[in-house]
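Inspection log for the structure reproduced underneath, given as structure tokens.
All protein chains but one are shown at their positions in the complex.
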Amino acid sequence: MIYVDAPLLTVKNLKTYFYLSKGVLKAVDGVSLTIKRNEVFCLVGETGCGKSVTALSIMRLIFHPGKIVDGNIIYEGIDLLKLPESEMRKIRGKEIAMIFQSPMKSLNPVFNIGYQISEAPIVHFNLPHEDAWKKAVELIGKVKMPDPEIRAKSYPHVLSGGMRQRSMIAMMISCEPKLLIADEPTTALDVTVQAQIMDLLLEIKKRSGMSIMLITHNFGLVAERGDDVAVMYSGKVVEEGSVKDVFDEPLHPYTRGLLGCIPVGFKRKTEIDYIPGTLPSPINPPVGCRFHPRCKYATEKCVKEEPQLIEIGKNHTVACHLYGE
Amino acid sequence: MENPLLEVEDLKKYFQVKKGVFAKPSFIKAVDGINFHINKGETLGLVGESGSGKTTVGLLVLRLIDPTSGKIFFDGVNIAEKSQKELKEFRKRMSIVFQDPLASLNPRMTVKETLKRPLIIHGIKNEEECTTRIINILRMVGLGEEHLERYPHELSGGQQQRVAIARAIILNPDLLVLDEPTSSLDVSVQAQILNLLLRLQKELNLTYLFITHDLVTVRHVSDRVAVMYVGKIVEAAETDELFSNTMHPYTAALLSAAPIPKPEAKNIERFVVGGEPPSPINPPVGCRFHPRCKYATEKCVKEEPQLVEVGKNHMVACHRAKEIDISSYARKIWEILMARTKSV
Partner (left out) sequence: MESIKGSLLKKFETRSMLGLARFKEFLLLLLHYKASCIGLCIVMGIAFLAIFAPIIAPQHYAEIDVPNKLLPPSLAHPFGTDALGRDIFSRVVYGAQIALWVGLIVVLIEALIGTSLGIIAGYFNGKIDKIISALADLVWSFPTVVLALGVVMVIGPGITQVVIAIAITSWPSFTRIIRAKVQSMVNREFILAARSIGESDLNIMLRYLLPNIISTILVLATLTLPSAIISTTALSFLGFGAQPPTPDWGAMLSEGASLLIKAPWVATFPGIFIVITALGFNLLGDGLRDLLDPKLRW
């Protein structure tokens, strides 16, 4: 029995490792998170924290030398990691879809966009080609591109960055997925176009009730568009909660550091707060709490023992020895 | 009293696009007649989206590309028409830092060699003096002797950018052009580099031309800001004035679109603008922003507005600047930006 209030997707202790000649790259090392229905869930972190790999793991798009080593990904009561590939294919594109950062690299340059948008409905719903084409034109209109019938015949290289991203979105919502994973969807676009694309995504979400998993390193996007947020560092989730809670009362020193080093609220041309040190190597992460070498509150316990996620306040969890007990 | 270190007059750069042997050549009007100045010790922020021409301006100022027309006064001397040979003297006094630090360093040169080249080119050949100066400059940018023999790919992004900055300041220049110096770095590293740039500016009395698309950063580092759109400057003012008393619809749109990392910003009314920046090959006639502007009138479609002074040091290129009030949008955002963060 699926309750309406039940979460849409729950990730439990996900571990995805890459086996390289240099060593084992633990891209995702025990990540748990929960995405509710009809919400915008943000996954934030810097380069190498494992957020993109988490998304790819959910889609089971991890290939050699990577491997999902442990964990459960429960979607509507089913553990995606236990499904055979043929079943997973029915879920990809139809139930869970993904858009990427660089639309030029994700669109096939030799087919027009009408064709590409109609691919998924043909595969998942067995629609005949003419109907699929009509649906594609309709979707192009839904993503607010002018002259859909003409646009459908265009090739990706003649479209601008914003239009390409809209084409990608049209492609991905063609089967009305319940979860749309957006991996840095606006990073490569101009600021004014970014706002349009985010507005579009939220409008689609409102109309269809789908959830969006937004992966980004831009805290502005999180603050303005997100409902819940999880902060990742070195393959682990260090803090999770509603956007309001995490921004107003950041618990983890890393979250505080990140929020503090944005040049907002400082006197002009003065030095802003920053986090000392550099990101840890994903092959040899620090023992104990991975953030301890850069943390001004680090204690002996932090050096030896890895903190677990504990709940502080309503639905606000943090993995840090400063809290709990 | 005001002694601009850099002054640019009606600067233009057109790139020719050939579409075939028999087609008429068309031009990309990357920079189409701009004027600005930077005083010594100041930071001018140059803001714009793709196609605005802001990067081209940076390359023009350094004469890395030749202007199609216009004047570039560096410390009173027009360098726009000087030959590359004559420019060698000026190369000591101005330098540039690029967006992608790995791409801006020669992959086959160690840090030491990279930093040595500027010294040797400009006459400092004594081995000992070179080494001293190099080690000094490395310390200044937060690196150490252990980095001397490293190659760029052995350094982190932040370290690479520090080397690029070191190379730019090793000859004690007057002007530094910074083209999106932090955009490809991680957030935590961006803060470190910004702090470094601010510190260096004070210590070495540098003048910055800070080119970026990030309004939050530009607000923090600039004394004055100029906004570019499709090859032209549409608004220029002191930073606080620009943000609190915005007069050009495009500037308001930019400010409205920039995501602000504060949840309160979620509910502010935004100045929404549709469409995308036009191609610089055939920009719209009249005001270039008119196809996207909800205040556009017949005059805007036909006649290009000139950059005029409408307030204290505040220039706008808009026919209706004095009639419309869009500053309210920007002001609310600016107020949120200015509010001090809760101390953590």
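Going in written order, the chains are labelled A and B, and every chain counts its residues from 1.
Note that in this section a residue touches a chain if its C-beta (ideal position, glycine included) is under 8 Å from a C-beta of that chain, and two chains touch if they have at least 3 such contacts.
Worth saying up front: this structure is predicted, and the values here are computed from it rather than measured.
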(Q) I'd like to know which visible chains would be in contact with the absent chain if the whole complex were considered. (A) B
Q. If the hidden chain were put back, which of B:I96, B:L197 or B:V316 would touch it?
A. B:I96
Q: Sort through B:G76, B:P107 or B:G144 and give me the one touching the missing partner chain.
A: B:P107
(Q) Considering the complete complex, identify which of B:I28, B:L59 or B:I233 is in touch with the unshown chain. (A) B:L59
Q) Hey, which of B:D10, B:E129, B:E149 or B:E303 is the one touching the hidden chain? A) B:E149
Q: Go through subunit B and note every residue touching the omitted chain.
A: 59, 62, 64, 88, 91-92, 95-96, 98-100, 102-109, 117-118, 121-122, 127, 149, 164, 167, 171
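Criterion: only the chains that are shown with their structure count from here on.
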Q: Determine the centre-to-centre distance between subunit A and subunit B, using the mean Cα coordinates as centres, and give it in whole Å.
A: 31
Q: Report the residues of subunit A in contact with subunit B in the complex, numbered from low to high.
A: 46-47, 160-163, 190-196, 199, 217-225, 243-244, 247-248, 250, 256-266, 268-276, 278-279
Q.
Help me check something: in the complex, which residues belonging to subunit B touch subunit A?
A. 43, 49-50, 156, 158, 186-192, 194-195, 198-199, 201, 213, 215-217, 219-223, 239, 253-254, 256-263, 265-266, 270, 272-274, 276-277, 337-342, 344
